[in-house]
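Taken from a larger complex, these chains appear in their original positions, while the remainder are omitted.
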Amino acid sequence: MYQIGVVHRNIQRVDEDTAGKLATFGAATVHEAMGRVGLMTPNMRPIYPGAQVSGTAVTVLLQPGDNWMLHVAAEQIRPGDVVVAAVTAACSDGFFGELLATSFKARGARALVIDGGCRDVKALAALGFPVWSRAISARGTVKATLGSVNIPVVCAGALVNPGDIVVADDDGVVIVPARLAGKTWDTATAREANEGEKRAKLASGTLGLDMYAMREPLQKAGLKYVD
Amino acid sequence: MYQIGVVHRNIQRVDEDTAGKLATFGAATVHEAMGRVGLMTPNMRPIYPGAQVSGTAVTVLLQPGDNWMLHVAAEQIRPGDVVVAAVTAACSDGFFGELLATSFKARGARALVIDGGCRDVKALAALGFPVWSRAISARGTVKATLGSVNIPVVCAGALVNPGDIVVADDDGVVIVPARLAGKTWDTATAREANEGEKRAKLASGTLGLDMYAMREPLQKAGLKYVD
Amino acid sequence: MYQIGVVHRNIQRVDEDTAGKLATFGAATVHEAMGRVGLMTPNMRPIYPGAQVSGTAVTVLLQPGDNWMLHVAAEQIRPGDVVVAAVTAACSDGFFGELLATSFKARGARALVIDGGCRDVKALAALGFPVWSRAISARGTVKATLGSVNIPVVCAGALVNPGDIVVADDDGVVIVPARLAGKTWDTATAREANEGEKRAKLASGTLGLDMYAMREPLQKAGLKYVD
Amino acid sequence: MYQIGVVHRNIQRVDEDTAGKLATFGAATVHEAMGRVGLMTPNMRPIYPGAQVSGTAVTVLLQPGDNWMLHVAAEQIRPGDVVVAAVTAACSDGFFGELLATSFKARGARALVIDGGCRDVKALAALGFPVWSRAISARGTVKATLGSVNIPVVCAGALVNPGDIVVADDDGVVIVPARLAGKTWDTATAREANEGEKRAKLASGTLGLDMYAMREPLQKAGLKYVD
């Protein structure tokens, strides 16, 4: 499935403006705007709460227990990127820590999404470099086996092409394929437009049953009220 | 097992005073006072730390991937309630988010306990509406299939009848059946009464071995000390 | 495997100075300094973030659902110890809570590491007594069956001898056998010595590829760059 | 939630004929006939393949690591019963083995369903006494703490009342409440009636698309074919 030992230097990134601004919507809204696809599995969790980012994907394929390719990937990072790292087999080792985060940040990366483990989480929080990972583990890795950089990867159940948009927050990580960036932006914007009004109505006590006109379809579906 | 498509409007709630005050004891003490039953499985975790609530249960039975009945449940909420949502099959989707929380809060609900997923967790923390759930996931749900409201449900391994008391904090979620509310209150109160004294003794260096007179039973059980 | 019903009163602790200072390096660095062994499984998580401790191990073998031996262990605690509790079968019950923490702290313990559950986590955070555990659960335990204190135990996959050093932080828990304490200290110190310099280089934009001279070995391994 | 220390001697069993014959349909068909409720979680697996049983539930509530109440339950078994054992906390210990199976079989029990562990699985297969359990484990249990017999229990996510029907096969375990026995029987019978015809049609190459007239609703839902 994967081509091993290749680094693609030139990838087609979604324009920075769209990629960077999608973060304001958050993962849930973007996921809805996508038609409910593109979400990574929910075991991908942020190492500290509150971070909310988006950016263009630099993809990495790692071998289990080996973080060599993260160093190779660092060179391919441009400001506004989010590194997305898949691993060829399940592995909770701490592939990434403070030193790599310092390097990634210096290159302009906004975050790392890794289907493996992360360590130095206290230092990463102090540094303000967010990571979404499947595990936290002090166990380090070696630098011995090739993987690839900027090839299409499957990360936590989602297919990620280099240059796609990554949106991540406390709710999870969603991938927006480059070709759907504009449409997703429009849909998300439209979706958010009337959220404020809805929120105000609900806050004042209006029921969703009435606001969304659900009473009739519920009755048709056969819902019975018993006193 | 479950009756589908039914909403019970009139449920017998434990009196508000008892229901609301049990929170002060916390889940662990209430669970002990109950004789160590009624606890949900420990995979039910708060979406943010520090919340400690109790209230009367409005129960909901959801279908996987469908949050329609949460809107139906909203209408049945009275001030002081805690909504308890079971799902007919394991599902980590984000059934509940900011808009529903706004509505629930406006109706007077104190919290949601859901054997499924939750999303918008950052917004919910800002709103101060606590949720105990088995997962956090940006993946949304549809509104297509009936469940029920205010029927007895099994949620995270615990049987919950409408009107029962729900006590939840960082240690987990415990259900106090209506008929045991008074007795549980009394037992918990008695249990707490001498906790302060015990704590002071232990803090001063007294050993539990002596305070609880354990040396003799330990010796009888055959414990050997080796120098 | 285990001897049941025994308490060893005299154990050989690593000298307090070495044991206490290893905390400054953190679990990841100590684990590296050990040659990447001695780490507990990554399901051992702190009950609140930010704690970083080390100390000498007082070991406890518990029976599932029974915390009697934690009271026995309390008497064996000396200032600077970290209690390490194994359980003879998987059990997520809350073996440890506020009262025991008060007692352990009064005796001079710095932390508890337990391959089981913990409760009263809010109170423990307020008390500043850190616990690393595999679960949080309000479910309490009985005091009925003997285990042992200060025998060698297997806790979360790691062999722990009484008197060994325990190092724990947000990244996990690592055990340093007494005989390797000095060597580990030296290796960790050497490792940290040039970290600051490395961090500064990476922060200024130098790539790990160059700093670690990886380009040649990568090329030898067959890495291809594609434009 | 649970009453501890009680044995109900007189329970209302569904008539033996209905209870025993439901096995012929299997768990999947009965579950469908029930309206897709009443199924235990899919981690309940048979200890050997091929068994297919149904019968009336004798329920047991066990304490973790303690099988005392299984002996108490043995006395309450009548021919045609299936014992259903819940545990008050997750526990994979081997609560049940060859001797208890010999006793249960002698009393006329058809099977055991237990939300815990089982052992002596080779001997049980030789004996022809099927067990559905969440685990297989050589670890034995003690006989020290009371539970209850023939109270309503929650087992693997399903509420089971004494006398309900249990249907179990390689697909899992489903509970048919006593009051729904007749209706479930009728629905399952009707469902099976035309299965043979359907199977023959499909075996001859007819597509479900045509047999179930799905083409129109698929088109209406927007399905597009691309050549």
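Letters A, B, C and D name the chains as they come in the text, with residue numbers starting at 1 for each one.
Definition applied: contacts are C-beta pairs under 8 Å (C-beta built on N, C-alpha and C of every residue); 3 or more make two chains touch, one makes a residue touch a chain.
Computed from a predicted structure; not experimentally measured.
Novice: So we've got 4 copies placed here, but how many does the whole thing have in this file?
Specialist: My count of identical chains over the entire file-defined complex is 6.
Basically, only the chains that are shown with their structure count from here on.
Novice: Based on mean C-alpha positions, I'd like to know which chain lies farthest from chain A.
Specialist: If we average the C-alpha coordinates per chain, D ends up farthest from chain A.
Novice: Matching A-B on over half of contact pairs, by residue number: which of B-D, B-C or C-D?
Specialist: Match found for A-B within B-D, B-C or C-D: B-C.
Novice: So what's the Cα centroid distance for chain A and chain C, whole Å?
Specialist: For chain A versus chain C, the centre distance works out to 31 Å.
Novice: Residues of chain B touching 2+ other chains?
Specialist: 36, 39
Novice: Which residues of chain B touch chain D in the complex?
Specialist: Residues in contact with chain D: 1-2, 4, 34-39, 41, 88-90, 152, 154, 157-159, 175, 177.
Novice: Could you pull out which chain A residues touch chain C in their complex?
Specialist: Residue positions touching the partner: 5-10, 48, 68, 71-72, 74-75, 92, 94, 97-100, 102-103, 105-107, 117, 119-122, 135-140, 143, 145-146.
Novice: Help me check something: in the complex, which residues belonging to chain A touch chain B?
Specialist: Against chain B, the touching part of chain A is residues 26-28, 31-32, 36, 39, 42, 45, 49-50, 52, 169-172, 174, 195, 198-199, 202-209, 212, 214, 218, 221-227.
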